[in-house]
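If you scroll down you'll find the structure; I have some questions about it.
Shown here: the complex without one of its protein chains, the others still in place.
Every chain is named by a letter (A and B) in the order it is written, and numbering of its residues begins at 1.
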Amino acid sequence: MKPGRRVWAGVALVAAALLVLPFALSQAGTAWVRIADLALLYVLLALGLNIVVGFAGLLDLGYIAFYAVGAYAYALLASPQFGLHLPFWAILPIGAALAALFGVLLGAPTLKLRGDYLAIVTLGFGEIVRIFLNNLSQPVNITRGPQGIAGIDPVRIGGIDFSRTDRLMGMTFSGPTKYYYLLLALLLAIVVINVRLQNSRIGRAWEAIREDEIAARAMGIDTTSIKLLAFALGASFGGVAGGMFAAIQGFISPESFVLVESVMVVSMVVLGGMGNIPGVVLGAVLLAFVPELLRWTVEPAQNALFGRVLVEPEVIRMLIFGFALVLVMLFRPAGLLPSAVRKRELTHHE
Amino acid sequence: MDIFVQQLVNGLTLGAVYAIVALGYTMVYGIIQLINFAHGEVVMIGAMVAFTVINALAAAGLPPFLVVLAGTACAIPVCMLVAYAVERLAYRPLRAAPRLAPLITAIGVSIILQHLAMLVWSRNVLAFPQIIPLVTYGFLGATITGVQLAIVGLCFAMMTGLALLVYRTRLGTAMRATAQNPQVARLMGVDVNRVIAATFVIGAALAAVAGVMVGTYYGVAQYTMGSVLGLKAFAAAVLGGIGNIPGAMLGGLLLGVVEALGAGYIGDLTDLCRYGLGPGDSCADGGHFVLFGSNYQDVFAFVVLILVLVFRPSGLLGERVGDRA
Partner (left out) sequence: MNRSRIIVTALVAAIGLIGCGEEKKPEPMKKTNVEAPPPPATIDIKIGHVAPLTGGIAHLGKDNENGARLAIDEANAAKIKIDGKEAKFTLIAEDDQADPKVGTTVAQKLVDAKVAGIVGHLNSGTTIPASAIYNGANPPIPMITGSATNPKLTEQGFKNVFRVVGRDDQQGPAIASYLAATKKPKLVAVIDDATAYGEGIANEVEKTLKEAKIKVLPREKGTDKTTDWKAVLTKLKGKRADAVFYGGMDATGGPLVKQGRELGMKAVFTFGDGACTDKMVELAGASAEGLLCSQAGIPPQAADKKFLEDYKKKFNVDPILYAPFTYDAANLLIEAMKKANSADPAKYLPELAKIDYKGATGKIAFDEKGDRKDAEMTIFTIKDGKLGPIAIIKGGQTISYEDFIKASAPAPAAAPAAEAPKAEPAKEAPKEAAKK
């Protein structure tokens, strides 16, 4: 069924808005473009996790570990730490491959585990990776432990340095703006890959495993390899996002890869609509912009009403997350933009 | 030798705390196959409530024992209420939902409880008033404090109490029946909803006691204390065999000892200089080249968990559980 003209018009509208967004945002300050960049990173993460949780139905609570692997791979290969300065297009595939390897390492022992045990074990893995990163400064200083790695090289393409501001064709391209477009391009690529995956044999195999693993095995699907593939692919997207994070921020430390971040990414996938790509994107965008919006609205509101800030935006944000998870599961378990299949699955328990 | 005994004492005390919390996890899992992520936060709430009470009474000059008892007496009903509310509002509606749903809800509840506690009490570390006098006993060269003895003693007492409840009372029989087969139990006239609620509430009472113990033993409480403790206690429950009450005890004590001995000895065990394998001149002048030091103390619980789940998912004392999808 070919998409109609109206759909194409809608797509063109969205595309135009996305292309113009950084300039609209920079009217309010470069900080907002930075925030948009971080939001895009979360979208990448959510899409990666979507493969594991949404497509294959494996609840991974330690997903941020792959983000960390990608980020540290980038940091170690493009910073003063080891004096290596590989270009970003070489490091991103390495980061992705390394993250995929970790994905397989995580997946292998968990193949026989049921949903809740799987969740706990993945949580454990996430924490183990973080603890190792925090402690690999002794006896040999690999990751510089809690000090983190600073001075990470920004992305450089053909002489254009992504951390500097340039003027081109009368428009100002700040560092964050350039990164925005790069991330948008990456996002597009990953969305395309995801869509193709979803409709491929592998995607259908994942769906089958998610519905009923034993039946799937009976139909001849090699559940072991398919599950490992889910972990590896999902992890590799996380690794790519991690590499970009390191380049944009210029500094990484284990503090950025704590359990709360894993929970956030899971929330984005769950809230948006597990297994549904537009839904996941929506969930990620919503939850990524919420803290900033809160800071702009809640603080002044409380100051005006009470003369001081009674409840900090950070606390409100976490409460919103918590309630969002609970309420979504209670009333709309398939998420805000559910895929038709998931909706059937999750609501038919009435 | 005395150091080894001391580490054992430390480990057993730590393990006793894990055991009491693990009991709560194991009971709930046994009955409805749910990992109650929010259980750790209930422990934290117990510690916080006790803190408020003990803080208020500290200056009154009452005997310390009574003050702590008052704290516990106030903590238990609050925790029971919280657990009941969570069960009714967040878990019961999802009883028939696929496994993913209540798990995610539990995470959400955990976040909510943590931050509500932060709002009510404080985000800073709360210091328990130092009202308990330091009484130490020597034992085989190790020093045991009165509080440590109390904790281990209470742990055994609670397990005995719980075992009596589960194996000797009607409620206990109903609980075991529901754990075996909820549909049939319902047919036999068991009010399954009430039994499940009771399970949560009893688990919460135990958690409250654990919270008070942790607060008085370490002297500190913070709104984040529940999450790590909860995870480790869950690992202990799995180690012992989830759904199995003596298993939770055994798992808890064992995990505590493993952590203490691990943290105490792994640095020396992995010091390459001891084996003459230190690279370069790192071993000169009595130097050390430690691969894994006490940094990795927290990792032990997770490693144990993963090993158990991979090699013996039913735990030490559990029966073989099949893969249910």
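Everything that follows uses one rule, which is that a contact is a pair of C-beta atoms (placed from the backbone, for glycine too) under 8 Å apart; a residue touches a chain by one contact, two chains touch by 3 or more.
From a predicted model like this one, the values you see are computed outputs, not experimental measurements.
For the options B:225, B:239 or B:309, the residue in contact with the chain missing from this view is B:225. Residue A:148 is the one among A:148, A:203, A:238 or A:335 that touches the chain missing from this view. Considering the complete assembly, chain A touches the hidden chain via residues 6-7, 10, 13-14, 17-18, 20-21, 24-25, 27-32, 34-35, 38, 134-135, 137-138, 145-148, 150, 163, 176, 249-251, 253, 255-256, 278, 282, 292, 296, 300, 303, 312, 314-315, 337. Within the entire complex, the positions of chain B that touch the omitted partner chain are 2-3, 6-7, 10-11, 13-14, 123-125, 127, 130, 134, 136, 143, 145, 214, 218-220, 222, 224-225, 228, 259-265, 267, 271, 286, 288, 290, 293-295, 297-298.
Note that in this section only the chains that are shown with their structure count from here on.
Spacing of chain A relative to chain B, judged by their CA centroids, is 32 angstrom. Those residues of chain B whose C-beta lies close enough to touch chain A in the complex are 33-35, 90, 93-94, 96-105, 107-112, 114-116, 118-119, 227, 231, 234-235, 238, 282, 288-291, 293, 295-296, 298-299, 302-303, 305-306, 309-310, 313, 323-325.
Chain A contributes residues 57, 59, 61, 109-110, 112-117, 119-121, 123-125, 127-128, 131-132, 134-135, 138-139, 212-214, 259, 263, 266, 270, 311, 315, 318-319, 321-326, 329-330, 333, 345-346, 349 to its touches with chain B in the complex.
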